[in-house]
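The block underneath contains the structure these notes are about, expressed in structure tokens.
For this depiction, one protein chain was excluded, whereas all remaining protein chains were kept in their positions.
Presenting chain A:
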Amino acid sequence: MRNTALFSMRNLRLGILSAGALVFLAPYIWMISTAAKSREEIFSSSLTLLPQHWALWENLAKAFTRVPMGQLLLNGLIVCGLIFFFQVVIAIPCAYAMAKLKFRAAQTMMTLVMLGLLIPIHATALPIYVALNKAGMLNSYFALSAPFFISVFGIFLFLQFFRAMPDDLISAARLDGMSELAIVNRVIVPNAWPAVTAFAIFSVVAHWNDLFWPLIVITGTERATPPLGLLFFRAAEAGDDYGALMAATLIITLPLVAAFLLAQRRFIEGITLTGLKG
């Protein structure tokens, strides 16, 4: 029999969760609403969620014409791609060695990784900035991405994942004639997709949305990432065209939201790190 009681435990839970979700979603919903309103309506005293006159296209057009939005999105893509690629290429062999090989420096390396997790980018920002400046490499993709190539968080995440992989699998691979590099490429990576997906979420979200580091090393729009471009946009517009600003914000948040909705199941799988059942 179907449970049709209105105040059942299930509905109560659902209600509380929905209310919580609404609180978190409210700013984003308000942003979309504002992006669709004309300037007059934004500054009018009445507060409405649905705009009386739809001005979404005008606002979007302004966002695209006043800043090089295409360039910003491309920059974001290149920087996130570069960072993610190098992080994975460096972190996976490193984590494999720490998880499955026996060597004398393993303990020391573990300590270093833990230490690395504790030090935020803000602490090392100045020395890195000075170094990049001396090397004449400010305002470049390299300056935007290089400081993040070695991700201790990535090493840590993969380490936890690899430790759970059966040792027998690696022994079998060695007996089958694989070198250590071949083991990483042919056995570890193909079975580490959940971990790679999880790490991709953390890495791409963090660097797509990062404002701090681009603000330090980038001065012009031609290498600016989306959040930095947004900042330029606000400064250029003297801060009263909120409709266009919100439209621009909508555009730069859209790729991540779309990616999440498309790959929702895989993302959650990745975050919960469902282990290998072989």
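By definition in this document, contacts are C-beta pairs under 8 Å (C-beta built on N, C-alpha and C of every residue); 3 or more make two chains touch, one makes a residue touch a chain; residues count from 1.
Criterion: contacts and distances are computed from a predicted model.
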item	value
Identity of the absent chain, which is to be given by its UniProt protein name, from "Cell division coordinator CpoB", "Metalloprotease TldD", "Multiple sugar transport system ATP-binding protein" or "Dihydroorotase"	"Multiple sugar transport system ATP-binding protein"
Residue touching the undisplayed chain, where the options are A:89, A:105 or A:172	A:172
Those residues of chain A which, in the complete complex, touch the missing chain	166, 168-169, 171-178, 182, 186-187, 190-191, 276-278
